[in-house]
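Data first, discussion second: the structure below is written as structure tokens.
Of the protein chains in this complex, all but one are displayed in their positions.
Now for chain A:
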Amino acid sequence: MKQHLYNYILGIADNSLILGQRMGALTGHGPSLETDIACTNISLDLFGQVRSYYQYAAKLADDKRTEDDIAMLRQEREYLNVLLVEQPDTDFAYTMARQFLFDVYHYLFLTELQKSTDLTLSAIAKKSIKEVSYHQRFSSDWIKRLGDGTEESHKRMQTAIRDLWTYTDELFHQTEADKAMVSEGIGVDVTKLKDAYYKKVSDILEESTLEVPESKYFQKGGKQGIHTEHMGYILAELQYMQRAYPNMEW
């Protein structure tokens, strides 16, 4: 039970950690000063959220590891994030499409997590959902702007959506920890979010004059620790300082 809860928390936290790292890595590279700050803000929101999750995980693990150890010092196979959040920033359309496809899920997920019988998790969900609601608004707006923008922006956004679509189905796969936590009333049954998710995503894509991909072929593996080739590079950057100078403090 405790191991399941621990893995369950990591599953949630790792999504936000890796997406936060992706967005944070864009600092100074945004298409305009204002958008750059917005991306950094999203990253900071996500890092703030993951601290609460990892602190809780550290308390459960009770083996002298701190929140930082858990966040920073695992091996690639031990990270349980979905493949979607580790996909690269091929261009700004990819960055926003990745954010959008995750935000819609994240919002639905936190809405349900607020009802968790685990008081810590429901408290984190209540605190985070305001931020995530803004993320969703921000990324949805960019889908509309670029989708219904120029010929070039439409083409790029359509390409990004089509490419990243293959990673959306994994969001609704249940792990062992998921099943155990759902039966305890602690976890969210993600399979039940699927219809609402595709409805919301399709509505916004249609409003943005974008085609909803019809592909039925989906990638999976992140939730089991089997990642795409991008993950190693992300971790190399994320973990560099602690690996090079163990126990260093800021």
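The rule is short, and it goes like this: a residue touches a chain if its C-beta (ideal position, glycine included) is under 8 Å from a C-beta of that chain, and two chains touch if they have at least 3 such contacts; residues count from 1.
Simple rule for what comes next: contacts and distances are computed from a predicted model.
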| item | value |
| --- | --- |
| Name per UniProt, for the chain absent here [options: "Outer membrane starch-binding protein", "Ring-1,2-phenylacetyl-CoA epoxidase subunit PaaB", "Peptide ABC transporter permease" or "Nitrous oxidase accessory protein"] | "Ring-1,2-phenylacetyl-CoA epoxidase subunit PaaB" |
| Touching the absent chain when the full complex is considered, from A:56, A:138 or A:165 | A:138 |
| Missing-partner contacts on chain A, residue numbers | 31-35, 37-38, 41, 134, 137-138, 141, 145, 150 |
